[in-house]
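Reading through the structure tokens given below for one structure.
A single protein chain has been omitted; all remaining protein chains appear in their positions.
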Amino acid sequence: MLLDRLKAGGPAVARQGILIAFIIFMIAFTFMSDRFMTADNLMSVFRQSAIIGVMALGVTIVVIGGNLDLSVGSMLSFATVLVVDLHDKIGPELAIPAMLLATLCLGAVNGFLVGILRLNSLIVTLGMLSVIQGLVLIYSGGQNVDIADQQGTWFAVFGRGAVFGIATPIVIFGVMALFFHMIMTTTPFGRRVYAVGGNPTASTFSGIPRSRVVFATYLISALCVGVAAIMLGSRVMGSQNNVGQGYELQVLAAVILGGTSLLGGAGSVLRTVLGVLMLAFIQNGLILMGQPYYTQWLVTWAVIIIAVWLDVAAKRGRLLSPIA
Amino acid sequence: MTDALQREPAVPALRLAGIVKTFPGVRALDGVDFEVMPGEVHALLGENGAGKSTLMKVLAGMYQPDEGRIVIGGREVRMTTPLEAKQEGVVLIHQELSLVPEMSAAENIYLGELPRQSFGRVDWRRLYARSDAILERLRCKFRSDATVAQLSIANQQMVEIARALTVDARVVVFDEPTASLTDAEKVVLFDIIHDLKAQGVGIVYISHRMDEIFTLSDRITVLRDGQYRGTLETALTNEDEVTRLMIGRSLDLSRESTPVKAGETVLAVRNLTCEPYFEDVSFSVRAGEVVGFYGLVGAGRTAIAEALFGLRNCASGAILIDGKEVAIGSPEQAIALGISLVPENRKEQGLVLQMSCRDNMTLPQVQDLTAGPFVSSGAEIAIFDQYRDRLAIKTPSWRQPVGVLSGGNQQKIVIGKWLSMQPRVLIVDEPTRGIDVGSKSEIHTLLRELAAQGYAVIVISSEMPEILRVSDRIVAMYHGRITREFTAAEVTEDSLVQAISGIAAPAEA
Amino acid sequence: MTPPDTVKQNRPMQDDGPAAPPLPQGLAETLPVGVSKRVRPLLDNPVLRWFVHNPIWGFVLIVLVFFSLASDHFFDYRNVQNILVQTSTIGLIALGMTLVMINGNIDLSVGATLALAAAFAVDVQSWAVFASWGNWQILPAVCLALLAGITLGALNGFIVWKTGVDAFIVTLGAMLGIRGLVFVYTGEQSFYAMNFAYSDFSALSIGPLPVLALIFVLCTLAVHLLLARTVHGRNTYAVGGNREAAVNAGIRVGPHMMLNFMIIGFFAALSGVMLSTQMGAATPNLGRDYELWVITAVVLGGTKLTGGKGDIIGTLGGVLAIGILRNGMNLMQVPAFYVYVILGSILIAVLFLDKRFNRTADGGLRL
Partner (left out) sequence: DTVRIGITQNNVGIDSYQTTYEQAFIAAADANPDVEVIVLDAGGDVARQISQMQDLIQQQVDAIIVWPTDGQALVPAVRNAHREGIPVVVTNSNIAEAGMEFIAAFSGPNNIQQGIYSAEMMCDALDGEGEIVQITGMPGYTTAIERQQGFDDRLAEMCPDVVQLDIQPGDWNRERAQRTMETFLTRFDDIDGVYSGDDNMGVGALNAALAADRAEGMVFIGATNFAVGYDAMAQGEYWGSVYQSPVDDAEAALQTALDVLAGEDVPKLNYFDTPKITQENMDEFDRPVF
């Protein structure tokens, strides 16, 4: 049995339950649609998943630190509207840093409320989701924003350009994934995030400034949202006030699919990339097969449960939960 | 002891035969045989990680054995859940408390079998009446409607023990029940065990305290590395033989007080007050000495340690390091000042359970173990290896998540973590709770060695032999105040007991 | 070694019990150490103490006073009826959510379940089999809708039980999946009830109380009794407070949790039925985001997300707070954009106050 093999292989292999599910899926889709396994399609899916992917990187780090961030969806709306609106007003070279600064401020508010005041992150970020959505609407007066000169601006490079023949969003996503993977696995900061998420009390007893670590995770998350907003704004060359609506749950689903534990203290940035790609490929594969969009939801349901099940089953070495 | 001639060829209350249990990477039990007669107290001994708790969890239906048979009252049984074990009359008093903190003591005692009325309602009157009766029997002073979270650890342990009295048990297992009990409660517990024994219940008793084993048990079975090592009649053996069976060598249990050349005063505390935990506390610790803090549970010793480590706001008083007054606002600052604290509760305060052994050990200093921006894995492993050898930590590799180690080995990881910081002041709070005799004496030796190397060491312990063994000076506390200070030379057991129970007049102005 | 006799002598001297003498007697149980001295005298008054322990009700009180001053329509008897009916939708689900969350689980799929149940309730009425039943055709429809809710709850619970996957993940999946089912079933269209008797039901009143509000009140009472008085209710706390302890004590945690998921499925469906009677119709997008509002209400009501703590009285306060705020802001015509900001900020503010007042007993440690 597969499971016995997993068990015998020890922890290193056992942690890859999701990778196995992913590969099975890719193979299945390849057989079911001849368009699926083409360079064009793969590239297109990678590019599409870059925006959600970059956000998921930040949320992964927040979740490893033991918290949730549901405000990323409306924060994305905020950042995109801001950067697009400012683009025509003060030019892209100023719009980008101004937007990043404003977004980091929102992240700081999250970080302050959760990290320093120790309020429950689910409710805080849910509240912030609503507050930020309101702020966006007030800022834009509820109107869409657009970039007037869509052809001429170098801002287009982030969403539409390419670096060495690879679409810029893919490059940004890849670089950021590797960067944050390094941060989390090889630096003291990463270690501290894992510790704080795993056992906050013991972290304090070990001299780790827990509040600051949590604060920093929210800044990272906000930064990721900012980067995603640049790609989104540049790709669409405009923005609605609610572009990011619902992204928070897609991002969370990707993080979970990547095997990051919502309890904190465990998870991996690289595996979140896997989660993101898996969701994107499901969406893509089903549309290629001509399925109505809601089958995609049904399949996602099954995939999330089966994949996470495989993952936890592999870790505990048996398929069924020991709960009586 | 029961008269051997009169003993019928009775059916054992419990027989385990050839039990094998493996965890990923660990063979925790390797063909263990074990037998308890009705009315017998059978002690189970072994080093930390020998597999005692695992064996008992197999018995209680919490783990499924890979191989082996369980025979209860002459009938082979297969128990897949704790519920089934309970129905077979097996009660396990857990090593780690297994209570629901927000619920009342009574509900915890009858957890899983609350008395019912019509419509599935709880019969509160019956519940409280029965629980009060049991607590009465255990001579507990709190009422059964008290919330468990608000009870002291010792009383929580009594609630756990009370469960043994709720059912008609055939076999009761006590897994280190005395680790957090005071002597008074111990006496009650021993009475209860005698009662159960008289009723013909088979009793398994796990402890690292030899004195208890020898006062209570009829037979002793020793495990080592998951293997059965033999069974001894308690009356016909002695501590030395048992120890040798357990750890493969004898222990020198003599008092370790190489007289110290105490140096400069490193840490001084003046009139420190932190209500309601302690008041007006003054003492000092010099380099090269071990100061023991002794008192009853709740006397305020832990709170002092926490204050020194920057975890408590103190209303008044001063802390001086090297004669200079310092403000310690957080553990970070305390660490920077060279203070280390091995906390009392390793699971909650000491360890990140899902992290590897190595990562736990280097956690407080990971910021400094860097090569460029990266953590230097080599430096970390070097530290881990050093303290694994020094403390004889048993783990397959540094990658093992600390949560699956046995309790004693977990404790060693915490000690190693703080020793590796090379602190000037080392505070250890209940350092050997749940640690086997061999490691315990190693830790004692280690504490003495550290002092000899010039560390200032504070040991907080509720075990008198331990305090007497390692301390150069002993500070006795009662109700948040220091009642007396002794030097190793002048202290006697009687005077110490008096000082911690408020009988002797406080030695303060 | 200490001879037992010495210890026995000492026994009377020893302090036992919850409050060791250094802690001020009495206060130790009522309030954590972290509360500032200024607040303490207030706590001698039992009413004030109750509010400090249930800050959400204090908040409800403040909002009530505020809106009654700000709008003349607010305390109209009709408006109070409105608030009750409007609250019942989220309120019913919140009852189930309280159980599930005390269990240490969560259910994100309730909004979708609500939509599916509403679709069943409205669609089944018009099935040809029941054509001759007259108004009784509503009965099988409602039963089927409730059954669907219970089944979906059971499915969630069963998966949580057997796979051991966290309930957050299981129900996040179900949230998408069940919504998909709704679209499959409805073919993206809304259904409407041909029979106006169905929507007239929502307008019925018994005495001063609208039937819908009455159903909500009765359910609240029932769940309160279930939670506070029955073995199942107490086990709910046990499972959430320390799951391992509950398993060790022989509680069959799996079926237990599954039952609570079935209860929340039932309430989500009931809520869907009640909503569809108000609309006389069912739409596939019904109940979007409800899970978030329900969870918010329950948490505001003092239920811990990690389980083991909470009660129905608090939850009732939580749903009323949100219902009153919504209604009051409608009456005051707060511009749509500001409603988002205000609701969000209030959420965080209440959480903050709750934290101030109900700091849990971390023993005053600076962690």
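Order of writing sets the labels: A, B and C. Residues in every chain begin at 1.
As a convention for this text, a residue touches a chain if its C-beta (ideal position, glycine included) is under 8 Å from a C-beta of that chain, and two chains touch if they have at least 3 such contacts.
As the structure is a computational prediction, the values presented were derived from the model and not from experiment.
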Checklist line | Omitted chain - touching chains that are shown | finding: A, C
Checklist line | Option touching the unshown chain, where C:Asn54, C:Gln86, C:Thr220 or C:Asn235 are the choices | finding: C:Gln86
Check: Of the residues C:Ser126, C:Thr151 or C:Ser190, which one touches the chain left out of the display?
Finding: C:Ser190
Check: Which of these touches the unseen chain: C:Val165, C:Met279 or C:Ile324?
Finding: C:Met279
Margin query: Touching the absent chain: which residues on subunit C qualify?
Written below: 73, 76, 78-79, 82, 85-86, 89, 183, 186, 188-192, 194, 196, 199, 202-203, 275, 278-289, 326-327, 330-331, 333, 335-337, 339
Note to self: Touching residues of subunit A against the unshown chain: what are they?
What the structure shows: 35, 38, 40-41, 44, 47-48, 51, 137, 141-144, 146, 160, 232, 235-238, 240-243, 284, 287-288, 290, 293-294
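Throughout what follows, only the chains that are shown with their structure count from here on.
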Notebook entry, point to check: Does B-C or A-B have the larger number of C-beta pairs in contact?
Noted result: B-C
Check: Roughly how many whole angstrom separate the Cα centroids of subunit A and subunit C?
Finding: 30
Next item on the list: With chain centres taken as the means of their Cα atoms, state the distance from subunit B to subunit C in Å.
Entry: 40
Item checked: Set of subunit C residues in contact with two or more other chains -> 247, 252, 367
Margin query: Two or more other chains touching the same residue: where does that happen in subunit A?
Written below: 201, 204, 324
Next item on the list: Provide the residue numbers of subunit A that touch subunit B in the complex, in ascending order.
Entry: 7, 10-11, 14, 182, 186-188, 191-192, 194-195, 198-199, 201-209, 265-266, 317, 324
Note to self: Could you list, by residue number, the parts of subunit B that touch subunit C in their complex?
What the structure shows: 60, 62, 81-83, 86, 92, 94, 98-103, 107-108, 111-114, 116, 119-122, 140-142, 146-147, 149-152, 155, 182-184, 186-187, 211, 275-278, 296, 298, 300, 306, 310-313, 330, 464-465, 479-480, 493-494, 497, 501-503
Notebook entry, point to check: For the complex, which residues does subunit C have touching subunit B?
Noted result: 1-2, 4, 6-8, 10-11, 13-24, 28-29, 33, 229-232, 234-235, 237-238, 241-242, 244-252, 308-309, 361, 364-367
